[in-house]
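In this view, the complex is presented without one of its protein chains, the others remaining in place.
We just call them A, B, C, D and E in the order they show up, numbering each chain from 1.
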Amino acid sequence: MKLLHIVPVTGDVITPGMLEFLAEPLDKDTVLVTEQIKKGPASIECGYDEALASPPILEICGQAKELGCEGIFINCFGDPAVEAARELVDMPVFGGFVPGALIASGLADRFTIITVLDNVVRMIHSNIAKLGLSSKLGSVRVVNMPVLELGHQDELYRQLTIQSIKAVEEDGAQAILFGCTGMIGGTQTIYNGLLEKGYDIPVIDPAQTSVKMIETCVKLGIKPSRMTYLPIPDKERV
Amino acid sequence: MKLLHIVPVTGDVITPGMLEFLAEPLDKDTVLVTEQIKKGPASIECGYDEALASPPILEICGQAKELGCEGIFINCFGDPAVEAARELVDMPVFGGFVPGALIASGLADRFTIITVLDNVVRMIHSNIAKLGLSSKLGSVRVVNMPVLELGHQDELYRQLTIQSIKAVEEDGAQAILFGCTGMIGGTQTIYNGLLEKGYDIPVIDPAQTSVKMIETCVKLGIKPSRMTYLPIPDKERV
Amino acid sequence: MKLLHIVPVTGDVITPGMLEFLAEPLDKDTVLVTEQIKKGPASIECGYDEALASPPILEICGQAKELGCEGIFINCFGDPAVEAARELVDMPVFGGFVPGALIASGLADRFTIITVLDNVVRMIHSNIAKLGLSSKLGSVRVVNMPVLELGHQDELYRQLTIQSIKAVEEDGAQAILFGCTGMIGGTQTIYNGLLEKGYDIPVIDPAQTSVKMIETCVKLGIKPSRMTYLPIPDKERV
Amino acid sequence: MKLLHIVPVTGDVITPGMLEFLAEPLDKDTVLVTEQIKKGPASIECGYDEALASPPILEICGQAKELGCEGIFINCFGDPAVEAARELVDMPVFGGFVPGALIASGLADRFTIITVLDNVVRMIHSNIAKLGLSSKLGSVRVVNMPVLELGHQDELYRQLTIQSIKAVEEDGAQAILFGCTGMIGGTQTIYNGLLEKGYDIPVIDPAQTSVKMIETCVKLGIKPSRMTYLPIPDKERV
Amino acid sequence: MKLLHIVPVTGDVITPGMLEFLAEPLDKDTVLVTEQIKKGPASIECGYDEALASPPILEICGQAKELGCEGIFINCFGDPAVEAARELVDMPVFGGFVPGALIASGLADRFTIITVLDNVVRMIHSNIAKLGLSSKLGSVRVVNMPVLELGHQDELYRQLTIQSIKAVEEDGAQAILFGCTGMIGGTQTIYNGLLEKGYDIPVIDPAQTSVKMIETCVKLGIKPSRMTYLPIPDKERV
Partner (left out) sequence: MKLLHIVPVTGDVITPGMLEFLAEPLDKDTVLVTEQIKKGPASIECGYDEALASPPILEICGQAKELGCEGIFINCFGDPAVEAARELVDMPVFGGFVPGALIASGLADRFTIITVLDNVVRMIHSNIAKLGLSSKLGSVRVVNMPVLELGHQDELYRQLTIQSIKAVEEDGAQAILFGCTGMIGGTQTIYNGLLEKGYDIPVIDPAQTSVKMIETCVKLGIKPSRMTYLPIPDKERV
């Protein structure tokens, strides 16, 4: 099976490590076809970035079928253009948010999302309200690092561990969901850091969760509802 | 006071009647500066249209200050790019949805939104969930007319009256909110149609309500919270 | 346009400053006709006060039409007798609560109400539950000053600033709504106090917001739903 | 134990049958001290009536202690002045609504309230929102009979049975709560009417439920929280 | 009237004091028929215990009628097997949770439950979600004492007082509900401890509240809805 992996930013963020990381939980015969937008923000850290990135994301989505892909992963926790893409193409489309929030809700009564900057907190609250799961979200915390600095993994993991422990102790978190699909590879480290404190709770990576959920939907033969996401009406679009 | 009036579609929709209609409830010294996007969909009738329209809308928003404007009305019930615009500029920005939904909640315990097509129903439910007012929304109904045909006012008002009566009788509506800012000038007609049936309930136009609320915010010296809508971070955006 | 301004307490609270303050955001040709109840509590600071004040408030409401008024402002944040008044008269009636809470919800995702005494906190929570906006209310705080001492503006503003900063830092407030219509004239001072701390958020006066919303409703030709607030049945009332 | 039974209307509604009915579930040594307001509406059927009745209700509440009473029943489903009374006196005070709604929630997942007239539907929705139990309320229905005609028991029971059956079949009701404390003595009849249709669900009388809950609170030594209902502040009340 | 009192644990927990305590609020002619399960956990402190205890509880429930009982109290705050019992027998059945949570909601806007161990917190949150009263639950706290050590009343009351004060000061509690039916006899002591701090709020014992509510239901002739709890279908159960 081929899945379209859209990198919705123009920054120099695609690394072999990232692609390996995404492929890790997938079946051996599942192939990720990676496409990056050419125009738009270097990273997505606010609603403005999301708005700029959306048209080029959708342009790539429109090529999914001819690329032979059966599902689409938009590689961002903010789920940019996901809903519009579900109108445009008739296949499973997910960003990082929905699969991560769903699985967290299935494993714990209350979870905390740890994201990059204060600027995206509003978007996360909007997304959880739309998903109807606000009662499960204990808090949103930030590591206060811009997306383009997440490559500093030692610092990232250190901050994620600090915030995860605070989430448990101050916000009653019973699970941790990373709030950025660029926080790669840290789940085990942060899980161990929590465990040392006596907190044995799931630490969830949204990117791996999402690609696996897309693959699952394709296997199960299910896709977004066309009565929630209706096909787009024909009209002039200049 | 000058307010920026953004027409977020490329269709030929600006008419003297529409501009007069918007100005009607405003102070005499309030001026609407109308700007239309040059690129994008002819009308906004789905999330895909919204995504395409957002970058050009934001480009115009970025000119608000130099145009001498103190507030911005994005003339669409879907509130396209409103949240991103609030990050970009530091002044009151509203589309049609939020002001209409707020005033309806202040006048009745349960209201129905009547919009154009099934395609936008999801977006309205998303917006009401984000606003936290789902418990007040009795139903969303459609007249099943594309935006670009709303100029057929007789047919539009006939359909609005039919759906409004159904909203009362089948959905328990106690107020009607038009779900498109292009449904111009029909409130009194539909109010009368309801009254004939014995239903004396408010019929609310979102466009007039919105421009008036923007003007009010400017007068009261209040604007969107910069802790909800943080200023956008500097970075490369190609 | 004439609006009826009801002072729902018997205390000596009407000052030229208060009347000027209320008129500030209104159109020049909008006139406030001020009437004070003759019987009832000196101030409203609990449900008991509200109950005593309601019959005389309603008596004045009953005279709105013959006074030539097109809307009614009941000058109290607790919205005393507002719902009964909407049954009695067929025009826009608001107290301070509903318009303030609506506008705050339109400008921020989470706001704090700062009121006078602990005694009214329950009433505010009741009102927000009835309005369906509990998810937006971060907290209710008090300055711990009785209504009749609010004339000590320096102390009042000092306390409002302290509580507003705490609201941001401890309760996650992204907007401040004064919880008493007698907290006159402080929005700019408190806004500045917050700004000094780096918190750029709206500070909302409920009285000005309310009179402006009533004027707006009259202009837009909308009024409370007669299917929410049905006309009162005829019967003996001794 | 003595309980104060306040008749919050001026109509000629007190009958030996009513007093017997209320005493039925009580202990033999529990005495109801009945007091009727002298000023106010003949019956309570809207918010306006409630507002007029409240001051005289509170005046009687103020005498509870010297009358030797340990709890107060305000005999109306709308709970008029209940919250203010809990501020004024330090003992269990209930109207008909809260106890009825609580017990219904304890016996079924979804209940319907059947009340007198459309005019009180808003008040019931307000009360259920304040109590936080909106998710259990399936619907509110009316028999369309004014309070002062409820003495026509055959017609009342006939209408209650019709509406109860509709509540089950159309609204998914799994319990019925009478929405007026003047609907005396019909629970068994309506229960039987439902049973004939195959619907074995509880039919709850709010008046009996309430007096019994007040008696229970006195026995258990519990009363309304003084941190929810704070003692009223001293001040002039003319 | 005879009520069946089921002790749903195998531990040596039945004492004359406990039986007296339960009988205290009941009518003189109400008799508690006490039956203890023979197989199962010594105490109930987690979902696993609940699961083990449920079949023997239900076996005893099945004997209620032949024992001449008209209602059943399952003596545990977790409400083990209560819902299944309501399917099995056609009479009022309550554990400690539902009656306690209902009465607390009727006396205060926000209450805290204080239970034994962290292990049961999840179950309490599940129960409050099912009852639809999450908005009233301020917090769940623990005394960190296993059920079988609750006989150390001095220590128990000391811990309950400490947690109750914290509940008020840190969680905004306006009422306290004991979260274990084995916390016998402490309400007055904890009430006094709170009062010394200036907090005059109800302290509610779930066991006494429950037996009294069952007795009330029997007197009022109401029982759980058979449309919520349908009779169990016939089939083989080996």
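Here is the rule we use: contacts are C-beta pairs under 8 Å (C-beta built on N, C-alpha and C of every residue); 3 or more make two chains touch, one makes a residue touch a chain.
Quick caveat, the model's predicted, so the values are computed rather than measured.
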If the full complex is used, which shown chains touch the chain that is missing here?
A, B, D, E
Among A:S43, A:S126 or A:T187, contact with the omitted chain is made only by A:T187
Using the touch definition from the top, which of A:G40, A:P55, A:G96 or A:P224 touches the missing chain?
A:P224
Which subunit A residues touch the hidden chain?
25, 27, 94, 98-99, 102-103, 105-110, 131-133, 135-136, 168, 174-175, 187-188, 199-205, 208-209, 212-213, 216-217, 219-228
On subunit E, residues whose C-beta touches the chain left out of the figure:
10-11, 38-43, 45-52, 54-55, 58, 81, 83-84, 87-88, 117-119, 122, 126, 129-130, 132, 146, 148, 228-230, 232-233, 235-238
For subunit B, which residues reach the chain that was dropped from this view?
122, 125, 134
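Note that only the chains that are shown with their structure count from here on.
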What chains touch subunit D and also subunit E?
C
Label-sorted list of chains bordering both subunit B and subunit C is A, D
With centres defined as the mean of Cα atoms, the chain at greatest distance from subunit D is chain A
So subunit C and subunit E are the same sequence; what rotation in degrees superposes their CA atoms, nearest 5?
120
Find the geometric centre of each of subunit A and subunit E from their Cα atoms only, then give the gap between the two centres in Å, rounded to an integer.
43
Cα centroid separation, subunit A vs subunit D, in Å, comes to 52
Which subunit B residues sit where two or more other chains touch them?
109, 132, 135, 228
What chain pairs are in touch here?
A-B, A-C, A-E, B-C, B-D, C-D, C-E, D-E
